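Okay, here's the structure, questions in a sec.
Every protein chain of the complex appears in place save one, which is left out.
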Amino acid sequence: MIIVLKPGVTEQEINHIVEKIEKLGLKPWVSKGVQKSIIGVIGEEDVLRVQPLEAFPGVEKVLSILKPFKLVSREFKPDDTIIDVKGVKIGGKQIIVMAGPCAVEKKDLLLEIAREVKKSGAKILRGGAFKPRTSPYSFQGLGEEGLRYLREVAEQTGLLVVTEVMDTRDVSLVEKYTDIFQIGARNMQNFNLLKEVGQSKKPVLLKRGMSSTVKELLMSAEYIASNGNLNIILCERGIRTFTEYTRNTFDIIAVPLVKELSHLPIIVDPSHATGKWGLVRPACKAAVAIGADGLLIEVHPSPEDALSDGVQSIVPERFDALMRELKAVAKAVGREI
Amino acid sequence: MIIVLKPGVTEQEINHIVEKIEKLGLKPWVSKGVQKSIIGVIGEEDVLRVQPLEAFPGVEKVLSILKPFKLVSREFKPDDTIIDVKGVKIGGKQIIVMAGPCAVEKKDLLLEIAREVKKSGAKILRGGAFKPRTSPYSFQGLGEEGLRYLREVAEQTGLLVVTEVMDTRDVSLVEKYTDIFQIGARNMQNFNLLKEVGQSKKPVLLKRGMSSTVKELLMSAEYIASNGNLNIILCERGIRTFTEYTRNTFDIIAVPLVKELSHLPIIVDPSHATGKWGLVRPACKAAVAIGADGLLIEVHPSPEDALSDGVQSIVPERFDALMRELKAVAKAVGREI
Amino acid sequence: MIIVLKPGVTEQEINHIVEKIEKLGLKPWVSKGVQKSIIGVIGEEDVLRVQPLEAFPGVEKVLSILKPFKLVSREFKPDDTIIDVKGVKIGGKQIIVMAGPCAVEKKDLLLEIAREVKKSGAKILRGGAFKPRTSPYSFQGLGEEGLRYLREVAEQTGLLVVTEVMDTRDVSLVEKYTDIFQIGARNMQNFNLLKEVGQSKKPVLLKRGMSSTVKELLMSAEYIASNGNLNIILCERGIRTFTEYTRNTFDIIAVPLVKELSHLPIIVDPSHATGKWGLVRPACKAAVAIGADGLLIEVHPSPEDALSDGVQSIVPERFDALMRELKAVAKAVGREI
Partner (left out) sequence: MIIVLKPGVTEQEINHIVEKIEKLGLKPWVSKGVQKSIIGVIGEEDVLRVQPLEAFPGVEKVLSILKPFKLVSREFKPDDTIIDVKGVKIGGKQIIVMAGPCAVEKKDLLLEIAREVKKSGAKILRGGAFKPRTSPYSFQGLGEEGLRYLREVAEQTGLLVVTEVMDTRDVSLVEKYTDIFQIGARNMQNFNLLKEVGQSKKPVLLKRGMSSTVKELLMSAEYIASNGNLNIILCERGIRTFTEYTRNTFDIIAVPLVKELSHLPIIVDPSHATGKWGLVRPACKAAVAIGADGLLIEVHPSPEDALSDGVQSIVPERFDALMRELKAVAKAVGREI
């Protein structure tokens, strides 16, 4: 940690800071320059981080040198983490596709979609039983009934299940039915929820908040990891910017950035990242080319009747054609799908 | 709702949309233009909103005409809502100041701060017992012990209490101790939490999410209102943008904008909006001048020792001087403090 | 154009608006609903656009139906535009790579880089003679001397030249030396400069401004087109958002979006979009997969000595390896490089 001092800082102010740091058991060194003086502290930066150093008199700014996340960092574990969900491996050579409707509506419909996506190569069924909706007047999901449908359809088709949990009170309920917990973008910093799924053994799909930095995404993963669960799959799903035409801005560079900073696998949700079904196809090709470990795609046979997010869903035929195209791109970058 | 059709839309596609709308019990009218054709639907737009109209073939885009919030809208209730919390009125002529430490640390310290801010004119004591922290390794708050301190200090000083609730499981616990529930920025779209506090009778201070629009803030208020609780105080606390130097961008225009769109009172949190104690003073003056109904200010006698957010806290002497300056500004705009 | 009226709008206000529209030679129709009334105007929306309709009493908001750009729109010209620069075709099956140093420094060095990138498959040499630098104390480019080096090296190597013009006064000078004018991100809305290059016959590479929407990019292209020059190549180079770690946010979805809205070719500048050489390689692969018509890459043999943007430049060996990888990705999506 580097503490940059204000011009005109006094000896007394410098001593005051130095004493504080020494009291914490750390070794500061002071370096006085012509234009600026600084105090450097090399060591357990975390101890210092809890101190509001910028509040000290004479301090201009504090520059951090160490990354604030640990267990999820590439430095902590240099090798890629591969998460094994009942034999389906996420983070390895194979790119895993998770597909299904935005919200679970009827069992028949879910079964139909599941069969289609399975046939085209998907390994995991997605679908929301609890839906975070901006309006209190929108469809909020079927709740436990939806979870039951997901489980039953998964058993019938041989797919695995990923579904969202939104409330700390629902974690054990959802755990009974799902193979992977999904933490939605709006809950990325619902820290109590992160702690709860961190105490489970089941893998967690953690979606990036719509205005979260990659560092914050990794800090939220650190919450899960520090509670004992290292089976974390990160997910880029678009960020909020000034752009128009698309619902979000697909921050594709988050994929190689996460790979550089962390050992965890990262997948992409092109449906939410773009918000328009016509852009899902190109977004998927780019995601595979850049190194995503998986895709989370909304598929619905009649998007115009979907109770949620129909605009960004693709029909099964398009999904099937897309999967074939993606195989070629995957091969070109040394992966398979 | 206006449905803009693509160039080259077919008669069949138009009929398909028209039939769908009529099936929902609404009356569409088609207007064909030289360059563009549109379908208008005037009436219960909410019925339509659940339909993904942009997923229909032939549709280019859908333009909304009605606002998506109702109970909290100015159109629903033209007069300003004044919230009476045990005699303290928020939303009226008087500007209410809520002050205190970011996090509750020790009881003695809390009492000292409470006495100071009360003396300077604050009416409500703020302080976090449950703290949403980006890092799992940071101080997470004292929990119920902190709530108890807040209540005791409030009784001793004659202040009211506002404190954050982060978890649906803690709502009834927090309700026992607080006068006003605070929903933090990170939980603005924690819809289950909104429903829970919506079922309470106690007022709710709802902070704007750091990347939420004013419309989304009002939609979240609508969640609380539609669950039966109309005692909602909105709070602008800065948004995330590309700016540097400050932690957030203080979106001051949200104050008159909310006043135009809604009947609810709105206060400002200059400590989080700016993230630097040196900017709290000018931000407060601007907030009062523009018409904010209250201020939420972090005060700590030794910010350098605060366990949370010391950088943005001001010392009691500065708070006292600030309150005197604010009185003059309030008077200049026909308010009092 | 749809004019949404305020609740409580008077007959007089409606008549006032209707008269104004009729005076402009257009036909308005009024539709009164239970909750909202609207006035629709189908026809020459451009005539209306110059009128500040939202300033009329009784108007709540104005919704635009037609796109504001014409000559560059896909509706105006359904087929892709292919730009032929002395035989090099941009916008066709082949993906064109433009490579070279950020700034032109010395002739020998430029020649060395040019030979390398040519050998690896680049068709066009990039390099700045006029450099827009944030600081007045940074290297501002060699000016005409740099242009001369570019021309000479191009002749010697058989490459074409693309270089930036920053000042209306320099357009004819730059035209003498370059094959393609580059308009930088900071000048995307330097409208006089757009008019000047619009009066030239030489192709223009128009970079997206760092906070410009795709619509604004196309409006700037419309400036060039409406002055007579339709040889426009668009370029996505990253936008400014709240993200950290990278210099900009690479908005890759702009590529398929531009293809949908416009007939013009679009290329990607991964060096500026990411700002880090380590991210150039993955960004290029994604760009090719998603359908970019070309790439603009900074190459420098010793980035640590470059006078400008060394951090985002890659060395010739990496460039060569990258080109081989890109060939595979291009083939997978039916293109070649």
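By letter and in written order, the chains are A, B and C; residue numbering begins at 1 in each of them.
FYI, a residue touches a chain if its C-beta (ideal position, glycine included) is under 8 Å from a C-beta of that chain, and two chains touch if they have at least 3 such contacts.
Quick caveat, the model's predicted, so the values are computed rather than measured.
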- What are the shown chains that the omitted chain is in contact with? A, B, C
- Quick one: say which of C:222, C:269 or C:293 touches the chain that got left out. C:222
- Message: Going by the contact rule already stated, which one of B:24, B:289 or B:315 would touch the omitted chain in the full complex?
- Response: B:289
- Item | Absent chain, residues of chain A that touch it | 2, 4, 7, 29, 31-38, 40, 42-43, 45, 63, 65-66, 75, 240-242
- Query: For chain B, which residues lie in contact with the unshown chain of the complex?
  - Reply: 211, 213-215, 239, 241-246, 249-253, 255-257, 260, 273-274, 278-279, 282-283, 285-291, 325, 328-329, 331-333
- Query: Mind pulling the chain C residues that touch the left-out chain?
  - Reply: 20, 46, 49-56, 68, 132-140, 166-169, 186-187, 189-192, 195, 210-211, 216, 219, 222-223, 226-227, 240, 276-277, 303-304, 306-307, 309-311, 313
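Everything that follows uses one rule, which is that only the chains that are shown with their structure count from here on.
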- Query: Which one of the chains is farthest from chain B, going by Cα centres?
  - Reply: C
- chain A to chain C: how many Å between their CA centres? 31
- Query: In whole angstrom, how far does the Cα centroid of chain B sit from the Cα centroid of chain C?
  - Reply: 39
- Item | Intercentroid distance (Cα basis), chain B paired with chain A, Å | 26
- Message: Multi-chain contacts only, two chains or more: what residues does chain B have there?
- Response: 240
